[in-house]
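All protein chains of the complex are present and in place, except for one that has been dropped.
Here is chain A:
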Amino acid sequence: MKPLETRLARLALKGDQRAFAEIVDLYKDKLYHLAYRMTGNRQEAEDVVQETFLRVYKNLDRYDENQKFSTWIYRIATNLCIDRLRKRKAIYSLDAESSDHEGLDGYAMLPSDGRTPESELLLSETQRLIHEAIATLPVKYKSVMILRYLQELSLQEISDVLDMPVTTVKTRVHRGREFLRRKLEHKL
């Protein structure tokens, strides 16, 4: 018997709206969490989740049942997040260090997270520091780290989602981990 999601996807393809609603319920929190960590912004996270489900709905007939449904839906959501981050980067060039403000990159020059509603739900200083450290990860490490740590995907699954070799995923996990360590080691 096929996995639950695959059966739901089939029903949804035949026009069963309730089956699709079940898919939404199964994945909305996971995708929201993913998108929120990727974009660092609740509104954008909602937009990404909504767009992801819309794409899933429109492309149900292209879903290949040989791959896991979760891999497919994570791929769509991750790509949408990466697209947004790239567009944003093109506008602000956040990673470029500014010569006028020594040691500060574009992220530091955005309105501080500490005053925006984004951090209102962060309970502690520790959470805020980690949230910021994740936000400053370069995109290519960020997607890997989030899938690995916050979605608890295996290295193989991440390699399927991001369509890159497992060895590359591994290298990125290692570099991402080192990046976070350097950001956090003197603060925690």
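Convention: a contact is a pair of C-beta atoms (placed from the backbone, for glycine too) under 8 Å apart; a residue touches a chain by one contact, two chains touch by 3 or more; residues count from 1.
Keep in mind that, in the parts below, contacts and distances are computed from a predicted model.
For the chain of the complex excluded from view, the name given in UniProt is "Anti-sigma-W factor RsiW" [choices: "Branched-chain amino acid ABC transporter permease", "Protein-glutamate O-methyltransferase CheR", "Anti-sigma-W factor RsiW" or "Iron-sulfur cluster assembly ATPase protein SufC"].
In the full complex, chain A contacts the hidden chain through residues 13-15, 17, 20-21, 24-25, 28-29, 31-33, 36-37, 45-46, 49-50, 53-54, 57-58, 61, 123, 126-127, 130-131, 134, 145, 149-150, 155, 170, 173-174, 177-178, 180-181, 184-185, 188.
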